[in-house]
Each structure stands twice: as C-alpha cells, then as structure tokens.
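Sharing a structure, written as structure tokens. Questions coming.
Yeah, one chain of the complex is gone here, protein chain that is, but the others are all in their spots.
Going by the order they are written in, the chains are A, B and C; count residues from 1 in each one.
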Amino acid sequence: MASTEEQAVAVTTNNDHLVQSEDPEHPANLIPELCRKFYNWGWVTGTGGGTSIRHGDHIFIAPSGVQKELIKSENIFVLQWPTKKYPAEERSYIRRPLKLNPSACTPLFLTAFENGAGCCIHTHSQWAVLVTLLVEREKGPDACFEISTIEQIKGIPRGKGKGMLGYYDTLSIPIIENTAFEENLTSGLEAAMKKYPDTYAVLVRRHGIYVWGDNVAKAKTQCESLDYLFQLAVEMHKLGLPWVK
Amino acid sequence: MASTEEQAVAVTTNNDHLVQSEDPEHPANLIPELCRKFYNWGWVTGTGGGTSIRHGDHIFIAPSGVQKELIKSENIFVLQWPTKKYPAEERSYIRRPLKLNPSACTPLFLTAFENGAGCCIHTHSQWAVLVTLLVEREKGPDACFEISTIEQIKGIPRGKGKGMLGYYDTLSIPIIENTAFEENLTSGLEAAMKKYPDTYAVLVRRHGIYVWGDNVAKAKTQCESLDYLFQLAVEMHKLGLPWVK
Amino acid sequence: MASTEEQAVAVTTNNDHLVQSEDPEHPANLIPELCRKFYNWGWVTGTGGGTSIRHGDHIFIAPSGVQKELIKSENIFVLQWPTKKYPAEERSYIRRPLKLNPSACTPLFLTAFENGAGCCIHTHSQWAVLVTLLVEREKGPDACFEISTIEQIKGIPRGKGKGMLGYYDTLSIPIIENTAFEENLTSGLEAAMKKYPDTYAVLVRRHGIYVWGDNVAKAKTQCESLDYLFQLAVEMHKLGLPWVK
Partner (left out) sequence: MASTEEQAVAVTTNNDHLVQSEDPEHPANLIPELCRKFYNWGWVTGTGGGTSIRHGDHIFIAPSGVQKELIKSENIFVLQWPTKKYPAEERSYIRRPLKLNPSACTPLFLTAFENGAGCCIHTHSQWAVLVTLLVEREKGPDACFEISTIEQIKGIPRGKGKGMLGYYDTLSIPIIENTAFEENLTSGLEAAMKKYPDTYAVLVRRHGIYVWGDNVAKAKTQCESLDYLFQLAVEMHKLGLPWVK
C-alpha cells in the first residue's frame, strides 16, 4: 500500500519502450501474469503484496495500491540498477507511470537484489500470517518457523550455490516483527538476512512473507513451496501433528 | 433476492444506450465483471448479493434473482440520481430490463450513495456470516467485529478524507441484526452509519456484508481486505488466537 | 458411475440434430457448461454426479463414467418423455452416443421430472456428505438436516407455487440411506418426496445430494444455495455454533 514517502518521489521520465515487449518472458509481461496467479491464490487481494524483477541493470516493480489482477505492462515502474534505497526521492527511476506510486515494498525488494536475487515476491498469504502467530505463541517471539521431513521442503534451497534442502533437513524461516510503515521493515529484513545468510525468505509477523530467488521461476516456485508448507503446518497444528519430527 | 415490493415497480423506459459502451471501465461493463469475480470467490452464489455503481447522476444496479456470473450489460437497471428510496414505485428508473427486478438491496445501495459512496457491494460471504455469529456469542449482540495489528487492516480507510487505518489501529465493523425483508435493513444500516460515521462497511448478522467505497476500485479492494480479515479471524478463532492484541 | 443394468440397454438411434444447436441456452449446450462449473466447485470430480434437463418432451442426460468437465454436446443422451423408469431396457432413448452409458442416476432424474422438475442435479459435494454424517450422529438416522435464520435460506422454495422460504423459517432437507446401486435409491427418493412433498432436494447419506428445480437456473441456484448452507453448517459445527436458532 502507498506511503507518503513514495508519493513525494517526482516523475522523472517515461521510457515506455522499457515495458513494451512481445516476449512473454519479459519482466513487463511476467509481472502482470504473476500477479494474476497470486491474486487467484488469495495472496495479494485488496492490493496487498507485490512483485519485482531484476533484468540486467533494470529493476521492474509493480505499482502500489492497484488491483493486482488488473496490472498492465504500462503500469510498471523501472529503476536503474544499482540505485539508492534511501532516501526514496533519490532512487534512479527511469520510468514512472503517471498517477501511480511504486510499491512501498521497494526498499525491501532492493535489499533482496543487493543480496543477489533476480526476483522478489511479497504476499499477504493467510497461511504465512497464521504460522507467524502460532510460532510466537508456541515458541516465543524470537523463534523461527521450522518444519522437517516433508517432501516439499526439497523445493527450497539450502543456501546460495548449496543445492536444495533434503528430506531429512529442517527448513528454518526467520520471522521479523511488523512495523507501522512497510519501508521500515527494511532494517529488520537486512538483520534477518545477515543472521540467516542462507535463507531465501523472511516471514513478517501478522503481515505475510518476502520470498526471493535467483530468477523468476525460482522465486515463484519457492514461494509456492513455502505456502504449501505453511498451509500444511496450520492443518497439522489443527490435527495435533508436530511440525518437526 | 426479489421482493414483492420490487415486483410492483412499473417499467418506465428502456434507454439501452445507457448500458452500451466499448469502455471496459463503464459501469455497465464493470458490474458483470465484478459479479463474475465475486461468484468465483463464493460471495454471490445462489443469486445472493449484488453490486451497484454511481456514475455521475446515474446509478447502475445489478438485477435481482439472477445468476451473478452470467449477468450481461443489458440486464442492468439505471436510476436517475438523486432518487427516492421509498416508496419503490416512485424511484426514477430511466432503464428497466424487461422481465427482471432490480436488486432488493436497492434502498441499501442508495443509502451508501447518499453517504457519498461511488460503489456499493453486498456479499453473502460465509466468513462474514461466521464472524457475526462468533462476535454475538463471545461479546454479545451489540458488539462490533474488531481486529487489530494485522497488516491487511491498512487496506481499510480510517474514515472519509482521513487516510487509511494504520497497523496498530483497531478495525471496527458494526453488526446489525438481519430482518425478514432485505429492504427493511435500511433503517438499521442508516443507524449504524450515523453511529459509526467513519465506517465503510456494515455486517449483517447471519446474512453477509455491505461494503462501499469512493469508487469501484476502492469498494472492491476494501471488500477483499475485509473478507481476508474475516477468513483470517475465523481461522484464528479455531486456533485459539485472539483477534485484538 | 455405470452399472451393468445400464450397459444392457441397446443403442436404438442416433438423432444427432437433437444435440446440435447454436443457442447457448439449449440443454445440449447447458449441460456441458454446468458440468464444467460443478467440476470446478469440486462437486463432480472423479466422474461422480450428473445433470439432466427436461426440454418439452425430451430429457437430456449427461453420460456416465465420463470426466464431467470434458463433456461435449455430442456425448448427451436424449429420452422421449414420458418414458419408463424400469426396466432400463424399455426406456425410450431417441439418441444414444456410441460407447457411452447414460448416467446411473437416470431413474432418479426421471423421478424428479415426474414431480414436475425441469432440471435435476446430482453432486457428491463433500459438505453434503459431512452434514449427513453429522445429522446421523447428533440427531439419529431418521432426522432431516435443519438450519434456520440464515439469509441464504431465502434461495430455497417453500414448495411448488408457494414462494421462497423466509429468513425466520427452518429449512428442512430429508436424508435417505445410500444403497449399493445408485438406481436402487429411486424408491427411497420417491418415499422422501411423498413424505416431504415441498422439498426440492434430498440428501443421500455418505453419498451426496439430488437437487431439482422448475428450470435450469432454479435447479442450479438452489443447488448453490444448499451447498453454501451445508458448508456453513459444517464450519458452524466446528465452531460450536448451533444450526437452528
């Protein structure tokens, strides 16, 4: 959702050609398609959530406060990479759609890109929110979400260049506390990434999740695998089944 | 669903041009598209629910007792705005499709428009119905639905011209009792709007919800955010997690 | 699902023109469209369930043992109305697609048509199955499913020519015991219809539901309203909320 910080950023240019491509694999075509899928899974209803893709030295970002299933290529922001995270006014936008604001998640996406990601997805998945609440109650505010010996864990990397987790491994996703303003999550996200350098995702209590990956396919399928595990974990909890064997 | 009151209203005219437009953003095109989406979310199955849009001095209303996913532009009623709420016979219909009746929610939609709304949505969402029952049992018949410190709350306005709710705010949605005839909900809705002048939604016990917004996008995304919160609240209740921190 | 009884019925003719029409409202076009919707709701997966429409003196029936979301107009059986229920060999088929068998629900559909229905729908909805189990445990094998004071009840007729149920009415759906062969349900269905002459639906324990209506739109929307109520009832039971106020 839009913040006043973002609204202060000036329109600098309108390089429409940056978001015009016949290639379905172009980021300006992938972002609308991904957002439609995420909407249908219930991850980004009510304009929640967002998606960003790095393509060479360009960052493509979905706009803020827009119905995610209706995003068009022409609604997409483009940043020159690298760029400043703060202050927002000095970010190097090379395309800004009129009347729209870039996602308030922008500094969080940039944090993932600094970390080598090629794509970052933010959802408000209810399963993600519920596991953050269950972990807090069962294990305290500093605990991670942990689950083990479920096949789908193999869909999550063990860390950069370390291959995928194995069936007998325990998947561990850090949880950070939510903040009043989304951009203020950035320092918490950075701290979690530093503390858990192998993670490809950070849960935000009472809010949702940030998932990234080396490229679009990896970010999306890792996001799907995690959501599968969160949903399974909630159902397991209802049935009195422990998450870690 | 149709009421005898509505059935008494005479066909006055058939201004077909009012519902013919190539513009996908025209109300006569938006209402069918919204109803298809709402049907797929399970909000308006069995002909339940409805949608109305104010466009300048015209009110567009989905018909009553019709399969919501099959509504066509030509099925849409148009009222001259402003118009009488009661008696229904004296409402200024400037387009009435033959053989159809306007939504029994019409006076409720008109109440929202008198309050400045640009679009009003009525759903029979099961999550909405369940929270009305849980609130009644846990907090009594006069209590509102309340939830706090969940990110999605930021999708709901604090009140007209007051910006959006913050993460630490408590969202409060009034609940009115259902009546035998839908149009008789109007006085309850008006009373709730007077008592809670900042609300953009009213729950109806054992029935569903009315949500409105300054325009179509806001009404729809507020409706999605509320439904997300109701579903989350039901799941939180099952898991023994409190709604207000 | 197919039974040996059905397989014995001989192919008598192949009046292809009976299922060829450009009119989307023609039964041969409506049955495939309805079955696709029912598949997406999870009501007829695994070839379960079926649909039949009476159109003048013709009965259109979906085939047995076929993937319901893939049914084509050319797969549809046509019976001359009236026809015999038993023995199946003497039913007046005026169109039989080669290699297919008519739905094993045929005698049950015919029972609904004898009762004045224009369309009959059979689903294996899990919510329907669960309420039959909950009613049996909570109220005994002879009890009906009953629910009251829920708005969606108004989507169900009070009886033939008696208008719709009101909000304060109690909806009552009889439940019959399942049998080893689907066609043997017929006498139980007939008995339930005789005992509850106003009902438009009969639940079958551990199996699903038969819903009918004066025409296709009514049968479909009544089926949706009932399924909404069954799902709500299961969730209410989980939350300890009584079905009848």
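Convention: a contact is a pair of C-beta atoms (placed from the backbone, for glycine too) under 8 Å apart; a residue touches a chain by one contact, two chains touch by 3 or more.
The structure presented is a predicted model; accordingly, all values stated were derived computationally and were not measured.
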The chain left out touches which of the shown chains? A, C
Of the residues A:P27, A:G155 or A:G188, I need the one that contacts the missing chain. A:G155
The missing chain sits against chain C at residues 1, 42, 45-48, 67, 124, 126, 129-130, 133-134, 137, 178-180, 204, 206-208, 234, 237-238
Residues on chain A facing the left-out chain by the touch rule are 149-152, 154-155, 164, 166-168, 217, 220-222, 224-225, 227-228, 231-232, 235-236, 238-239, 241
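Simple rule for what comes next: only the chains that are shown with their structure count from here on.
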Chains as vertices, touching pairs as edges: which of line, ring, star, complete or other describes this one? line
Chain A and chain C: spacing of chain centres that average the CA atoms, whole Å: 45
